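Complex shown without one protein chain; remaining protein chains in place.
The chains carry the letters A and B, assigned in the order they are written, with residues numbered from 1 in each.
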Amino acid sequence: MSATTIQSSAIRTAVLQAKLWYAQRISAMVLGICVAIHLLIMFYAIRGGLSAGEILGRTQGSWVFAIFYEVFVLACFVHAPIGVANILRENFPSSEKVIILPWVLACLILVMGTVAVIGVFTGGGSL
Amino acid sequence: MSNRPTLDRRAKSHLSYFMYSAHRYSGLLLACFLPLHFFILSQSLKGASALDQYLKLSDFWAIKVGEWGLVTLLTIHLIGGVRLLMIEFGTWRGLRKGWIQAAIVISIIFGILFLVLAD
Partner (left out) sequence: MSENNLKVKVWRGKEQGEFVEYLVPRNSNQTVLDVVTYIQRKIDPTLSYRFACRVGMCGSCAMTVNGVARWTCRTHVAKIVEGNSLEIAPLNNLPVVKDLATDMREFFNKWKGAVGFFKGEQTRFDDFAKVKPESEARQLANAGIECIGCAVCYASCDVVASRSDYLGPAALNRAWTLTNDVRDVQQLDRLRAVAGDAGCHTCHTHGSCTERCPKQLSPTAGISGLKKLVATAAVRGSQWGKL
């Protein structure tokens, strides 16, 4: 490999690392708002016990809740895997296969999260 | 003959490092919890009664303790995260130790609030 090829692949890694950092911080800002709202909703919802009827009563057919929660899911989908990847890369530096775990987490969050949003939006009935 | 000493707890016994630790481990635990959280919520696809079966699990005190733990971890991670955003994107005003104290205090308050409000 020539010196310029090595240098440009190093720059490409650098650019990727910088973009991942940026994405994680931007998603963190989104999550800051979503989590704060989520905590407030939770404190309101758990009074007197949690029931599916109560939850679905709020979310079923509600576009506002659906969009809010889907934005939440997407922000988690970006934020959590990058964080987990950082932790894994630092604690298992020699392992190359370990990078699959953040990808698995990303898929789980995106798919299961969206299914959950659809679930509470439809409430088991048809749309 | 032994190996030279390395950075140990004495080097890391300061507030900012403690907050980094709390932020990292709370994030890791929350990331592990997320798929389970979505799984339970997705039971709503099968209708309210299917979801209720899972919600009934929170009647066990062990689950309640777990939920309390999650609320506490989420609050720590949220406030610790806002602190990081202030350090990285805001005007430099030191290591924002006030935010560390706020994270500890507010996560305790929210934990208590959860226990009070949950049945």
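Following the convention adopted for this analysis, a contact is a pair of C-beta atoms (placed from the backbone, for glycine too) under 8 Å apart; a residue touches a chain by one contact, two chains touch by 3 or more.
Keep in mind that what you see is a predicted model, and the values were worked out from it rather than measured.
Enquirer: Of B:I87, B:A102 or B:L117, which residue touches the hidden chain?
Expert: If we include the chain that is not displayed, B:I87 is the one touching it.
Enquirer: Just checking the interface: what residues of subunit A touch the absent partner chain?
Expert: 10-11, 13-15, 17-19, 21-22, 25, 86, 90, 93
Enquirer: Even though one chain is hidden, which residues of subunit B still touch it in the full complex?
Expert: 1-12, 14, 16-17, 20, 24, 84, 87-89, 92, 94-95
Heads up, the rule we're going with is that only the chains that are shown with their structure count from here on.
Enquirer: What does subunit B use to touch subunit A in their complex?
Expert: Answer in residue numbers: 24, 27-28, 30-31, 34-35, 37-39, 41-52, 55, 58, 71, 74-75, 77-78, 81-82, 84-85, 88-89, 110, 113-114, 117-119.
Enquirer: Can you list the subunit A residues touching subunit B in their complex?
Expert: 25, 28-29, 31-32, 35-36, 39, 42-43, 46-53, 55-56, 73, 76, 80-81, 83-84, 87, 105, 108-109, 112-113, 115-116, 118-120, 122-125
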